[in-house]
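Take a look at the following structure, please.
A single protein chain has been omitted from the complex, and every remaining protein chain is retained in its original position.
The block that comes next holds subunit A.
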Amino acid sequence: MIRIENVSFKHRTTPILTDITLTIPKGGVVALIGPNGAGKSTLLSLVARLHPLQTGAIEIDGLPVNTTPGRELAKVIAILRQDTTVASRLKVRELVGFGRFPHGRGRLTEADHAIIEAAIAQFDLADLADRFIETLSGGQRQRALVAMVFAQGTDYLLLDEPLNNLDMYYARELMRSLRKVADEKGKTIVIVLHDINQASAHADRIIAMKAGRIVADGAPAAILTPDRLETVFGFPMRVETIEGKPFVLHQL
């Protein structure tokens, strides 16, 4: 369980997050949506202790993120940041292998190799495994990064816009993989999405943020209504129901 209590965050004097309190129980896919600058990425960074906590408290399975040693947390929670840059002269298999670093401090066992190969297979990277990262396209690189985060094998996954650069096929595949590990292995996935319909199709719960606050929180059917969406994004949009799921036609 991720427990966030009264968390506020300021960048110099600009408030980014204001008094966020949130509980995410174990298991399931939670989508974070909201306009640019709503504080979604900052919230994920704070949970993954990439920024120091200013006020409030965050706990993951009872481990406070600001005092628990980084090594211990890395076995519990993994994060994929937006636009991660990767050092060159690194092969895809090596990059995915870094996901195992928290477990063996760099020494790979047979079990580690099996996990790495499984992650490579899961994200369709077998043909690319021996290529250097800098020779890949943006979408392929993104898949390699997601595979690395998967290989970390943590119970909690924080993904900041992982669908960036992915084509329709791989975006759908990634969302289905996330759904599958959430259902079969009881993993907890918190994912920042801009494609609301992906959230509708695959998430259990949607949390909408705006200007550093949580403005809506609930099941997709409850959140994706024209009124709610207009308060979050500031313009009216059509919502249609297909196979019992709300789909937002914001392009019209």
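We adopt the following convention: a contact is a pair of C-beta atoms (placed from the backbone, for glycine too) under 8 Å apart; a residue touches a chain by one contact, two chains touch by 3 or more; residues count from 1.
Rule of thumb we're sticking to: contacts and distances are computed from a predicted model.
Chosen from "NADH-quinone oxidoreductase subunit H", "Sulfate adenylyltransferase subunit 2", "Iron chelate uptake ABC transporter family permease subunit" or "2-oxoisovalerate dehydrogenase subunit beta", the protein name that UniProt gives for the omitted chain reads "Iron chelate uptake ABC transporter family permease subunit". Across A:Glu94, A:Asp124 or A:Asp204, the single residue that touches the chain missing here is A:Glu94. Contact with the chain that does not appear here is found for just one residue of A:Ile2, A:Ile33 or A:Ile79, A:Ile79.
Although one chain is hidden here, its contacts on subunit A can still be listed: residues 45, 48-52, 69-75, 78-79, 81, 84-90, 94, 98-99, 101-102, 105-107, 149, 152.
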